[in-house]
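Apart from one protein chain that is not included, each protein chain of the complex appears where it belongs.
Going by the order they are written in, the chains are A, B and C; count residues from 1 in each one.
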Amino acid sequence: MVDFGYGLLASSRINLDLFDKGKFDSLAAEEPDVRKCIACGSCTAVCTAGKFTPTSLRAAIEELQNGRDEVAMNMLKGCQLCGKCTMVCPRGINTRHLILSIAKIYSKKK
Amino acid sequence: MIYEGKQKIWSEYQKEIPDDHYFYVRSCIRQSFFPASEAAFLDITRKKLGKDIFETEHHTTCGGIAYHSDAIPQETVMTIIARQFALMAKYGYENYVCSCITSFGLYCETLETWREFPELQKKIAETLWKTCRLDFAKPKYIVHASDLIYHYRNQIAALAKHKLINVHTGEPLRVVEHIGCHYSKMFPSKGVGGAEYPYVLAGMVEACGGTVVDYPERRHCCGFGFRQYFIKANRGYSLSNTYKKFESMEPYHPDFIVTNCPGCPYFMDRWQYVIAEETGKTYGEGSHGIPVLTYEEMMGLVLGYDPWDLGLQTHQVGAEPLLDKMGIQYDPERKYLGAKGKDIGRPACPSCIR
Amino acid sequence: MPANIFPILAAQASPEVIDRIPSSFSHFVIPFVAGITFFLVWIFVGFIRVITQLSHEERVKFWTSLLNPITAGKNIRDLFCDCLFHTKIWQRKPLLGYMHSAIAFGWFMLIVLGHIEVALFVPKHLSYGEGGLFYPIFYRYFVWIRPGHESLRGAFFFFLMDFFLLYVLTGIGLAMFKRFRSIVLGMRHTTKPSLADRVALYSLWMIFPLRLLAESFTADLSGGSFLTMGMNHLLHFLFGDKLYFQPFWWAYSICLGTFFAAMPFSRYMHILTEVLWILFRNAGLKPSHPRKGVAEAEIYACSSCGLCLDACPMNVQKKNLKYSSVYFIRFLRRHNERKIAEIADKCLMCDKCHALCPVSVDAPALRRAQRQTTNDHLPYDYSYLATVPVKLYEPATPRHLERDAGSNSSKVLYFAGCMSHLTPRIIKAVEDIFKKAGIEYVFADREGGICCGRPLLLAGKKEAAAKTMDANKSMIKASGCKTLVLSCPICYKVFKEEYNLVGIRVVHYTQYFKELIEAGKLNVVKSQERIVYHDPCELGRGCNVYEEPRTVLRQVGNLVKAGHEYDESICCGGSLGSLTLSQNDRRKITDAAIKDLTVASPETIVTACPLCLKTFSERSTVPVKDFAEVLTKCVA
Partner (left out) sequence: MRNNVLIIGGGPAGLEAGANLQRLGYNVLLVEHSNTLGGHLGKWDRLFPGGTPASAALDKLLGSMDGVKCFTDTEIQSINRLGKSYNVILSNGITVLADAVLVATGFDLFQAEKKEEYGYGIYDHVITNADLELYFKTGLDTRINAPRKIGFVHCVGSRDEKSGCRSCSKVCCATAVKQACEMKAAFPDAQIYCFYMDLRMFGRHYEDMYLEAQRDYGIRFIRGRVAEVSENIDGSLSVKAEDTVSSKPLKVSLDLLVLMAGMRPSVSGQRIGSLLGMQNEKDGYFEVLSEITAQQRSSIPGIFLAGAATGPKTIPDTLADARGAATQIDKYLSDIFPKAKDLKQLIKTAW
């Protein structure tokens, strides 16, 4: 191995082929509201935990659908389930149950 | 893949290429990267085909590298270009052929800019006169050297000593054609076959009996990207780009890659070594890489030039497996001998790639 | 079973009891014996199981509570009031209370009196030891009157027995009637009985009419009073002198046996289990697991009476009745895991079912315990809490007043909470009142804070909740304030119950403002506005704060009544308690609650919870205001 002082970079690209449809479908079975998100960002804007640590339900839903489960989980692990997002969600998504369901389904190793 | 669909597009992007009388300008970096390519171009066009290709030692760089690296402003590069064109007119030519894709793109860009902004053209003409005392002129036709070879492809094929066919199996060789980004991505109408499915190299390959590999990342840049390569901290981007291309072409098992740009063959050739060092991965058969040729080298081989006269020993990835497939006789002992039989030295052979 | 296993009792009758002729064994008792034996074994094993499932601390707590005279007194009172008299039902629905107490207390008295009769009229050595086991139950079959020996004391017991039998029968009659027209007894919804429930129910219904018939057939031989004797005469009149009584005693025994055999699988198990639950309850035990130990006693203490169906705010839609506590407990009993999880998550945790339960079965606690099993272990990472500044608050007073350390000790700390930040009018009004009353205060989370932890607890994430509570605790302690005022009942409940803030007084703003008025710091001018007060679940049922807001509101305006008030108030539908209730279902609850609040046509609905405020505001046509908002408007 020669040290060139540079090397191959990890791709930042989303590879949708990595999206686990089965897992997401089971999430949708557990909490169908996950499919209702219109990515308006209200949840992220009011997030109590979001003031201190990067927490975003909107982005997490997006990342799950982009096959980046780990990233999504990291975006929700600081959530305090305070429910502000439920109050502001224009689609009436049961955000707290959704967050719990994501943790439930995506924390299981395959 | 529907071949007829591609043919339809090709038919829509045909540019006019005059048959003869060209003013030729060289590429800055090719002369050191692939020194025999330009010589081969002149030899093929002048000697084999008997064309009038004029060259003068007074021409310079087009300024493209400095321009794309944000080192000089556009007016400067336009004046340099105006001087090149003025030289052409001075020597009585109106057809301009250049060896470099960056130059070609820049010429097209400059001519388009002048067309859109005549006041700028006027200003450049004045600057040209003030600085060089030359009369402003514009070429009637501007082509890339690969356009010209494409134009002569059938004549060359008629003279061919070898075909792009595997002599052992009788199958056509699988060729990846890689077009320099600045050839037609900026102005699709200026390239043979347009930007999506450029035909310039594909046409040559087909004329010589090969078959073109259509892999997903065929449009992707080789990774040169000027700033990405020149600054070491960015070089990983450059490498990763090339890697992406090789990963994408790998399942198609190409026999070689042909390019029409100065930078592309260099990076696609040398980065194969770096990738092999980093990941241990090689893309050719055995632990070989995939040979990368310029179109002049490819046509030179077809016409029966000696591989070492074409400068194939300056490639990182050895061309021997390809030469074997094409049934080309070569003397391994001569590989590293210079023009007068003098040993030019051997590279340290890396263990990771042959 | 051959008859001679039991000695001929009559022959051995002791000379001192000559007015009764005890007779020997009869086969008809077998169904009863089988049923009750099964039942007793079952309940014994169950009891042992429950006790062993308790943790060591719980067991110690339980046994010592039995020895504590205060708890013991409470136990006795509760056992009588809750199990026999059903006072809690009496208070709310007298007819229903009568029905329950008639059956429970009536039957209890029949058993007690039966035993007294046996003790008095049957020789001691016969009574239990040698087959007299059945005497108390089938007294009128086995023990006949020696002709010519009717005494007054016998007649007195005959009367009592007939009286209580009639008492039970009226209860049974009402129960039968309730099956068809429950609304007359004050129940809109009743539970759907399971198969075992039906078997037990029908046998229970049959037991007492059959007992009446059986005793009536033998009343001329074994004695009877106004009821049985009267029936006996009627039977003689109808069927002549020879009455063949065996089939009725058989039927009576079979019904009893069936009832006891079915009891462990039916709702009637509560008759005995609730005793255990009341002892647990009074010992202060709470379920830590949704199935085991305390929970098991609690689950079996549920009589499936269905009073929680009418209490549940979800009952506005019939389809959601299935999520009521009674069914939750039923599925817990059946170990139907899928249904358990679904129902546990649906509940709004308004606690009304718990408040209104005749035996105070704490179903919300069971649901929380259930949620804990699925949610407590879910991954989370609160390491960032360490980076949250302890001094979240900022001084509300100018800097120069802050010079000496500990200057905050005279100030109050105001913690608005997450939700109040979505209802800025509450914050504005609270600050306004503080200023008007000249109270120096520190606003703990003006720039946003950490959640109080209650929502996490409601979701069953106990461990995670403890982390946020720790962070808040440090913040509160660092403030140096000695009084913590909260405008959110959700925060209030958890700060009060879980934080254990030694030396710091935790008050809800309704309480605090009432004190300010009483101390003369706020000058309230009464308006003629008709206002109705909504009890937020977490404040009313949750913390028993009912009167303070009302006292203040009466001084502020014309307080009118809502359809349901105090512990009967209806959840606004916006509760954080439910994890899965859909927006649509919540909306229906909100609408029902608003309808109930506006029965007396108030001009304003007042509540004291940001969540209720926001939920009502979105749906109500009557203006909805916060307690502080209404108050500050009336303070000069």
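Keep this in mind: a residue touches a chain if its C-beta (ideal position, glycine included) is under 8 Å from a C-beta of that chain, and two chains touch if they have at least 3 such contacts.
Keep in mind it's a predicted model, so treat the numbers as computed, not measured.
Counted over the whole complex, the shown chains touched by the missing one are A, B. Across B:Pro35, B:Pro216, B:Gly327 or B:Pro350, the single residue that touches the chain missing here is B:Pro216. Here the missing chain is touched by one residue of B:Glu196, B:Glu285 or B:Asp331, and it is B:Glu196.
Residues of chain A in contact with the chain left out of this view: 12-17, 19, 21, 25, 28, 32, 35-37, 39, 59, 62-63, 65-66.
In the full complex, chain B touches the hidden chain at residues 1-2, 5-6, 8-9, 194-197, 214-219, 251-252.
To be clear about the criterion, only the chains that are shown with their structure count from here on.
Averaging Cα coordinates per chain places chain A and chain B 46 Å apart.
Separating the centre of chain B from that of chain C, both taken as means of CA atoms, is a distance of 86 Å. Computed centre separation for the pair chain A/chain C is 40 angstrom, with centres defined by C-alpha atoms.
For chain A, no residue reaches two or more other chains under the stated contact definition.
Contact residues on chain A toward chain C in their complex (touch as defined above): 31, 46, 48-49, 51-53, 73, 77-84, 86-88, 92, 94, 96-97, 100, 103-104, 107.
By the touch rule above, chain C contacts chain A in their complex via residues 345, 374-375, 378-382, 384-385, 387-388, 418-419, 421-422, 448-451, 453, 455-456, 459, 461, 464, 468, 574, 576, 579-584, 611, 614.
The residues of chain A lying in touch with chain B in their complex are 1-2, 4-9, 11.
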